[in-house]
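Note that this complex is displayed minus one protein chain, with the remaining chains in position.
Think of it as A, B and C in the order they're written, each chain with its own count starting at 1.
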């Protein structure tokens, strides 16, 4: 089921950036080049802007940062067309439920509480995000999963090692494991998630592992399959979305062994 | 003669933008798309970033501006390489002279004052730039051309029409006409300069017209030939550069009739 | 009224007295003259409009023809209403005149009386329309929420009225209280007002009656939508100042740029022409309930904002004097000043505060217009955004009334949609975060700020003294303001200056000089 975010039929399909006039294609760019600040460096900045499809490009600011680097701000017209009809949107494929409806679904169809185990893994100690989803306090005016009577929530906190998380998931008979990753320098979050899925693959019999849901502000939700998780949530996720997804995945949809 | 701005021989020839590590290729971009803010618009922003060669690209900020526009800030890695050896730099092809040497050159070789007529043409009333070059007060610590004893300076000020400028140039027996253009919206500066050169072509016998020098913060110095002027000065020009150029063009270099 | 700078009351009184002394002779000159644009404004009040195939307005054709035949020393009204045939309208007359089919004459005796009566009746209709627009504004303002001070003033400048309108509406939705449609470069030197809706302009949109009307209608819609009256402003200054003022009154613009000396200094318009035009245009604005904005900020784009700070004060005092003389009430006198000190100057922010406070304390009832940094904005948009934030803060700390919102791209482009949006967020952050900080800001009497404020006032008094002595026109000729030398017998539009003869008749002036409802 697609949600309401499809473009209306009469919206233009090919658009360009807008500075102050329709179709002017204006953009702003900034970057640093490892060059001393001189005319050649400004030329290099223009070359890069041109390669990015900006022409004419105007270096409006260039500042030496020590003898080996120069910072540039460039304005100009980009010639690429944005093809709105070709935009791939990761559509929500489940219904948004109120806490009441989510609880009812779990009660009626699962017949027992839905067990979730949450953590920040690896060296990541940013708990605010996972707390926002799990703790009763919640996020953006929505209560967290602890508020849902039919959800059993175990929030293990920060810097939980993957083996420990696996043990706890087994101990609590987790239906779903929720993992947060905020530090992304050198793609630490991707490496950690790969380690996570490998460990769960090893620890559980084929097709029996809990749902694995990861989240954090720099994740790309379309990468779930690639990372071997069931679902990825990005920045601004609300607890209701997560609860609704869990209900959808656990209750409404029979999980196929071949999926996991 | 080339100036000292050539790259040193051992500098790397292919470079990439620098965020916090050599070769990381990081850039920042911002633009507006004429779309309502939703997931599709964010996807469209990513599509544009990808077309600009940025991948992975991250929409770090998206803000609705009314129901029809969204502003985006995107960070990411650009994959283009900057080929430093292919950068075209507009090299200064004349020697920088002190006022004393410039005066001496004019006195000895021209034997009379070098006559300059300056103006902002068309509807442009931004006189600060041309004043910076011509008035004694000068710019960036350098005195303007009025300070040079052997230069005769006529600064006609703002909003001078092209026909009037031609008349004054003839009346003063101008060696050089200096024109400033600051307003560039809809390329007004280019249109005005074309009108200027056409008028001088008509008014003077072939090969006898004064030097035409234009300047302003948004000009591209490499466009002189295209616009039919002798030289273009961009942002940050100092009076000494202009004086030196004029001496070079008028005195040292015999102007060839075929050039004009 | 506060006195945070500890200004000596005597100094304040003396400064005002000197401004009056310097301004009085100029008022006398303004009374003794008219201009072609004043005469055109009279006919516009009487309803003339439209243009010939070349775009020259009929009002220009008509006035030029009258001038050519009988001169304008007695005003245009007598020959025109004398020549009007039974129930003929002004446009038809202009067309006939343009075709060389009208002989103008100065009527005398009963014919003169009839022409005067008819002209007065016709012009009254225009003034009535202006009055009714004023009442309409008052009604709207009363029925809608009053925006808190400072009013947020934003510019649009696409050159195309059809792009301007949605951008202006968007700006209003995002918080703008005042929309200024920037005028195409060079329009101030056109000796006519272009006609119709326009879609081509350079770095601004032509000011035309039709554009005024379209934008005002659009903003009325948006005002209703937002429950907040959005003001519209444009430029009176230039060779057509009286006509611009008239059109603004007729189309219910709310504010107009109208400085007593801007045209002289920055557009090289003849000084006498300017003083005559500004007086008439201000009488119209007074009648129309329009707030004027003066242009002291412009001085600081060419002169040094520290050295020339007192010239701003002097100009404000003169602008105030001329404004009062023309019938404007304090609440209509939007004196200008600007945040233009080089940000690298030590204590630059404190100096800005001193200057801004000086204006505030000298003119407690004037809706001061606070202009953002422009000269020292560079392509570094981040630094620009920060500087604009400090400009906003200075505005809050010193209680400015109209805040022209600074754009981070000032040195780059005419503002983009997103620049305006970001700029508004900047204002909103500062306004909200430092809402009451003004109450905790008490410059110490002997501190940098207060000392500087008193010093600038003293310098202003010194200069006014000199001007009162040598005469304002001579001072202007000498380069006192904005470093420009403008002698009284030079400059553009001099040909349109008219020395009134004893028979001069101008129904509009007669009606306007009467008691004004405030």
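Rule of thumb we're sticking to: a residue touches a chain if its C-beta (ideal position, glycine included) is under 8 Å from a C-beta of that chain, and two chains touch if they have at least 3 such contacts.
Treat the numbers as computed from the prediction; the structure is a model and nothing was measured.
One chain is not displayed; in the complete assembly it touches the shown chains A, B, C. For the options A:20, A:38, A:124 or A:241, the residue in contact with the chain missing from this view is A:124.
Note on the undisplayed chain: of the listed residues C:99, C:139 or C:435, the one touching it is C:435. Screening C:108, C:132, C:146 or C:444 for touch with the missing chain picks out C:444.
From the set C:192, C:280, C:349 or C:416, the residue in touch with the chain omitted from the display is C:349, counting the whole complex. Where chain A meets the omitted chain, the residues involved are 30-32, 63, 65-66, 69, 71, 122-125, 127-128, 157-159, 183, 185-186, 188, 217. Panel shows chain C; residues 343-350, 353, 380-383, 385-387, 389-390, 393, 408, 422, 425-426, 429-430, 432-437, 439-444, 447-449 of it touch the chain omitted from the view. Interface with the hidden chain, as seen from chain B, comprises residues 18-22, 26, 28, 58-61, 63, 73, 75.
The criterion applied here is as follows: only the chains that are shown with their structure count from here on.
Centroid distances built from C-alpha atoms place A farthest away from chain B. Centre-to-centre, using mean CA coordinates, chain A is 53 Å away from chain C. The distance from the centre of chain A to the centre of chain B, each centre being the mean of the chain's C-alpha atoms, comes to 45 Å.
Among all residues of chain B, those that touch two or more other chains are 30-32, 69. The multi-chain contact residues of chain C, meaning those touching 2 or more other chains, are 411, 413-414, 416-417.
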